[in-house]
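Omission of a single protein chain aside, the complex is shown with its protein chains in their original locations.
After this line comes chain A, so read on.
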């Protein structure tokens, strides 16, 4: 049994007490990475050298009796769209193939200060655009439960790393479901915090008003430990919230008596927007809700009438912001410059050569949607619908503490399955995108396996703004009664 099979809580206790060294944790993690990455392709790069040095330094501190922080010795995978000082950060793009940031993202600083050790940079869809990690310049990440299937996206590498036992925790980012959906596909727990709860400084922006960094781990409690470290105001991020940060770990222990769980009828209607909710997913999620009721929660039927507009709204807002955010990648900086006869030619050619198809598709969508004449039709209308979606949540949270439903309508799909039909792929975000549009937090946790393909099913819980404590409370209590989160894929 590996030291990494422990919960994060246990692992940190052992490291702090000197029972296990940080170096042992890193050794184990790096050897897992080396063994499994050729198959999984969960990592764009490893941080072996730096990780070993950090672990040795930490062991010296522990030997000297120094305090080493709440994540002492925890190997962690960081999505490669998050900047790490001195360590190549590619965002899954050829455009940033050789980009080495001169600074750490705020969350990387916080993780390091808490004693976590970055063992590698996890693969992702290029610039976080995708729901399958098939759009990475560095190749597809495979699902540890089935090598034929995608790990989900865009934080597919981060999800696969945890599911495969390479690292007990990872960091992802979620713009329309990019943490929750791969967590669901890979059978782990992943959290999209409230917008503003976690600093975005150092996250290579996809869609700034939707992006949020969050933790991925095996259990809700492990995620809560990470969230305690990640959360809090950052003066470098103007959109960062100044709200107090509760002790999420302590909040896990509250029971569910009196908790009101909203069941949104739109989530279970057969085709909320043309996507089908898979029957196995439906029954898995329903069983999980029954379990929550047994724990003391009650269910209330609620209405989120604008759910069906979440995906189209998302696919206007996100590309608009992306088209602007990605303007900086122009060939003047960051990448090799293509030769052309004039300046505009150089920009066009450099961008054409260095961006993948999905990124170009979304830049074009965004540029079109913001163009004068269309901006009222598209961007402004989408912003109005976004407000309606937020209003739906506000009304729902007057009646309930949580909203429960499936994370994704299906289990992980086959690699290449949606290659010819990007619109079908976009529908994977149908249950997740609205939380990003409204800014509310959500968690995905494993709640069973499909009888058809044996792949994990995810339960999504959503809470009101800054209501993460309620998410952790429900998810942890559920995990004390179930062992879905402890199941491991055969291969690892």
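In this text, contacts are C-beta pairs under 8 Å (C-beta built on N, C-alpha and C of every residue); 3 or more make two chains touch, one makes a residue touch a chain; residues count from 1.
The criterion applied here is as follows: contacts and distances are computed from a predicted model.
Trainee: Which name from "NADH-quinone oxidoreductase subunit F", "Carbohydrate ABC transporter permease", "Menaquinol dehydrogenase NapGH, membrane component NapH" or "Aspartyl/glutamyl-tRNA(Asn/Gln) amidotransferase subunit B" does UniProt give the chain that's left off?
Mentor: Its record in UniProt gives the absent chain the protein name "Aspartyl/glutamyl-tRNA(Asn/Gln) amidotransferase subunit B".
Trainee: Using the touch definition up top, pick the residue from A:2, A:254, A:324 or A:480 that touches the left-out chain.
Mentor: Considering all chains, including the one not shown, the answer is A:324.
Trainee: Among A:251, A:338, A:375 or A:417, which residue is in touch with the absent chain?
Mentor: Considering the complete complex, A:375 is the one touching the chain left out.
Trainee: Considering the complete complex, identify which of A:30, A:47 or A:205 is in touch with the unshown chain.
Mentor: With A:30, A:47 or A:205 as choices, the missing chain is touched by A:205.
Trainee: Given the full complex, what residues of chain A touch the hidden partner chain?
Mentor: Touching the chain left out of view, chain A contributes residues 82-83, 89, 91, 96, 99, 101-103, 105, 200-205, 207-209, 235-239, 320-321, 323-324, 326-330, 332-334, 343-344, 347, 367, 370-372, 375, 379.
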